[in-house]
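Only one protein chain is missing; all other protein chains are in place.
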Amino acid sequence: MADQINVGIVGTQFMGRAHSNAYRRVADFFDLPARPVLRAACDVDAAGLKEFSKRFGWQEQETSWQKVVARDDIDLIDICTPNVLHMPIAVAAAKAGKHVLCEKPIAMNADEARQMLEAARDNDVRHMVGFNYRRVPAIALAKHLIDQGKIGRVFHFNAVYYQDWLVDPDFPYVWRHDIKKGGSGAHGDMNAHIVDLARLLVGEIEAVCGEQEIFIKERRLPDSSGKGTVTADDAMVFLARFCDGALGSFIATRFATGRKNFLRLELFGSEGSLVFNLERLNELEFYCRADEGPEQGYRNILVTESTHPFVKAWWPPGHIIGWEHTFVHEIRDLLVAIAEENEVKPDFYDGLRNQQVLDAVCESSQQHRWVTIPPS
Amino acid sequence: MADQINVGIVGTQFMGRAHSNAYRRVADFFDLPARPVLRAACDVDAAGLKEFSKRFGWQEQETSWQKVVARDDIDLIDICTPNVLHMPIAVAAAKAGKHVLCEKPIAMNADEARQMLEAARDNDVRHMVGFNYRRVPAIALAKHLIDQGKIGRVFHFNAVYYQDWLVDPDFPYVWRHDIKKGGSGAHGDMNAHIVDLARLLVGEIEAVCGEQEIFIKERRLPDSSGKGTVTADDAMVFLARFCDGALGSFIATRFATGRKNFLRLELFGSEGSLVFNLERLNELEFYCRADEGPEQGYRNILVTESTHPFVKAWWPPGHIIGWEHTFVHEIRDLLVAIAEENEVKPDFYDGLRNQQVLDAVCESSQQHRWVTIPPS
Amino acid sequence: MADQINVGIVGTQFMGRAHSNAYRRVADFFDLPARPVLRAACDVDAAGLKEFSKRFGWQEQETSWQKVVARDDIDLIDICTPNVLHMPIAVAAAKAGKHVLCEKPIAMNADEARQMLEAARDNDVRHMVGFNYRRVPAIALAKHLIDQGKIGRVFHFNAVYYQDWLVDPDFPYVWRHDIKKGGSGAHGDMNAHIVDLARLLVGEIEAVCGEQEIFIKERRLPDSSGKGTVTADDAMVFLARFCDGALGSFIATRFATGRKNFLRLELFGSEGSLVFNLERLNELEFYCRADEGPEQGYRNILVTESTHPFVKAWWPPGHIIGWEHTFVHEIRDLLVAIAEENEVKPDFYDGLRNQQVLDAVCESSQQHRWVTIPPS
Partner (left out) sequence: MADQINVGIVGTQFMGRAHSNAYRRVADFFDLPARPVLRAACDVDAAGLKEFSKRFGWQEQETSWQKVVARDDIDLIDICTPNVLHMPIAVAAAKAGKHVLCEKPIAMNADEARQMLEAARDNDVRHMVGFNYRRVPAIALAKHLIDQGKIGRVFHFNAVYYQDWLVDPDFPYVWRHDIKKGGSGAHGDMNAHIVDLARLLVGEIEAVCGEQEIFIKERRLPDSSGKGTVTADDAMVFLARFCDGALGSFIATRFATGRKNFLRLELFGSEGSLVFNLERLNELEFYCRADEGPEQGYRNILVTESTHPFVKAWWPPGHIIGWEHTFVHEIRDLLVAIAEENEVKPDFYDGLRNQQVLDAVCESSQQHRWVTIPPS
């Protein structure tokens, strides 16, 4: 087994930065069977690419993703592009025998996702979707508690993802407002995350019923040449019924004034409950019906103990970690999976199932009725 | 104008106690144009009625509500019975020229509610529905801030009402589990409250789409003679579209393990936001976009200042009040309205509109589609 | 045993109102061996007394406390006057064979407190000091948990009592600013409470070292005739060593801008910890080292269950009570003690021990050294 994994990254914006940071930090804190090598970065914006590569130490630069995918000296393709490019890059990479890490949502629709999954399986490469919140230690602890039966049968999964950066009516029209370029808006960006956590923590969703809204219909063009018509959703809310009978409620919006990156989960079960908020991601609230009656109460667990998932690699108890650390955990697990030739989750199958839910919600919101999720 | 208002109360359980307490306390803290006289209490359970009357100082006892309604020495009929009796008592009382305070939900359905409204209007009596949470000082402050434009246009109204007393599978089958006797379950009991607050704070609802669940289908009969089949909902969740374009999300459940009486409102608007939680009812969170940028944040307003609604009557700042005080405020405003011959809100019109929403949600959950609220 | 206890109250301001409310409510919610009768109220302000008596139903009025104490038809004297009158009234009442409830701090100094204790003992009357916070359900639960050994040996007792009503420099000079009339300022008013809770929850204090401050030295006279020199402390902070080895930290201030009635306790012990805040008095935080390691966290216990102290008398879980309810609990226990001829705590012995600590802190702050509390 090689002790290095050569990485090629496509896309150098927000996610490109977050992934780069993870590659550069992971070996400082985790023991790895193979270290990542930041081999090549790719972006159509050559100037930005140069600056990005210098900053994060990417050895070479490419402006064509096809060239990166074709290089012999790359083992892993990391896709941080706009959603519309996820499928073509991932499929090409898999066909070229590269492992693939793809940002979320996996694709523009379930058909694309299925092509990606099939390409990955057919070519026997590792595949992962960047649902990084699975690897918040508090979320991983929640999963562990659920697997131990600590909250029993789940009755309710209520999730919200609140941001507010579109409340400002002067925020200009950008490609994200165009459904043709970005796919859905808040839905694909934010509901994708909480749907993934729902699948992780509760299980598959049977049917959904959604409603979307565009609160500000037109926005000024950045060059002040006029106005653009917003076609991507500002907010999408939906109800869900899980296959095991739990009820779900999901809200994603960029119009939650005052909330910046507020992702709250509430799981109520027959034996206990869990509450999580991404803005306080080092904490997990846990209610345990097994506690003595008069002493029952939501425990605020500070998830910074060495016995908590991922934490041992970092700092002593109470020394909190940040949002970016979730990517380090994700990259760590991916590198180990590649080196040891094991599966890693969430993979393209999860991406496909996630996308099927997202698609069903969109269909539901257009047709104003419940839509059943197809079998995988 | 008489300086006394003679009250007859029907129903001596939970709400009967809460209302009795309010009548007994209101004049100790508020200046009133007319004091309430606890003239007669009524219940079919004669033994319980006697104990209740003695405890709260009701002067006389009746076991037939018809007799109470017929008495000449009663000015105000206070209805604290199971829902199925709301309409017949309220209509009879109005026809007898009595003012009426009726607990929520106003009726078994909108038709009943309309009969009540018409009876009250035809007979020119005061009518009020017991949506007491309008008179939590923090809610009244929220209304005041909204009316001042402090949060601007509302984008989202997200409300939950969580309790957990049915999580215990050994909790026995009672009349509340029978839809024929109690009407809906969590829906009529809990969604009724948050729908009222939605109408107060945002405005009328245009359409809804709901889903209900009964998590435990059978429960043991109290006399251990067998099991009863639960027909009333354990939980009801629904989406809503408000007439002014806001999106709404409502969740009512008695299966929110660890939450006892947790009613949370989140209103996000173009100029600010508001968050409220009934378990901390002396607090209101307010986010104000007009604050200087780097200093913006959710303010936790301790709503105990003499400048806050209703508070001046009570204690100095920081000396919190309890849940029961909301009834004192409600009774106070009703007594003033009766004495001064003014309108008081929420009245039977609000009760009817509320019931129309509740009915539409039920219809929606049965037919698995969106249902439009009829014009009033 | 008589089924009525005739009460005479002296003082009709803030505490007079709080006590009156308690007498009027206690029998509505608690079963009592003897009901209180609001026999006579006393104040030197005849006009205010009339209004007060009418509002709260005091049957008769007196403007001389000596007369109230001398009446044959009074069983219990309730002292709500300025501190300087506590001792003379209490001693006279005890000598007249009356039971005595006295507001806190018990007296102007420990000598006075001792006279009160001796008078009460010599005349075999019930005696109680109004440290009402002992009967916040959350505090009573804390005491219960401590008595069960749930937090083990206490290492730290850190308490603060924050108010802010003197921050406004335009707040006028009143008698409370004059040390001769009011005794100490924040110290006697606020530290008295947290010292009582320290004694209740941890035990006796061995030695103290304090420091006081008057932040605004002069204030305008209410009649605008000039300025008064403030001699009572605005803030008093002190360290303490408990007899059992625990360390204590106490802060009382009326200059804690933004805090209205914020009394926070933090107890750290060998087996667990407790945190309480009076502005959220229905909650108690409890950390339990016996919980499984990865699941340890501060539990937020909503102290509204029927299994919690005092709660059963009130409302269902999650329906919070207010500050004033503590007085109902206090009066309830006092009435039972009188009727059943039992001891009741906190009594004048507790008041004396409390005053000895307060006096020692004052001496310490004047002499800038540690002062040992004398044996009782």
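Every chain is named by a letter (A, B and C) in the order it is written, and numbering of its residues begins at 1.
As a working rule, contacts are C-beta pairs under 8 Å (C-beta built on N, C-alpha and C of every residue); 3 or more make two chains touch, one makes a residue touch a chain.
Computed from a prediction, not measured in an experiment: that's the story for all the values here.
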*Based on the whole complex, identify which of C:A142, C:V160 or C:I373 touches the chain you can't see.*
C:V160
*Who touches the missing chain here, A:D73, A:D111 or A:E279?*
A:E279
*Options C:Q4, C:Q66, C:T229 or C:T257, residue touching the unrepresented chain*: C:T257
*Sites on chain C contacted by the missing partner chain, in the whole complex*: 151, 155-156, 158, 160, 162, 164, 167, 169, 209-211, 213, 215, 235, 237-239, 241, 245, 247, 249, 251, 253, 255-259, 266, 268-273, 287, 289, 296-298, 368-370
*Contacts of chain B with the missing chain: which residues?*
141, 144-145, 150, 284-286, 288, 291, 293-302, 305, 307-308
_Contacts of chain A with the absent chain, listed as residue ranges_ = 14, 18, 20-21, 24-25, 27-28, 55-56, 163, 165, 259-262, 278-282, 302, 304-305, 314-325
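Note that only the chains that are shown with their structure count from here on.
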_How many angstrom lie between the centres of chain B and chain C, each centre taken as the mean Cα position?_
36
*CA centre of chain A versus CA centre of chain B: separation in Å?*
41
_Residue list for chain B, restricted to those that touch at least two other chains_ = 259
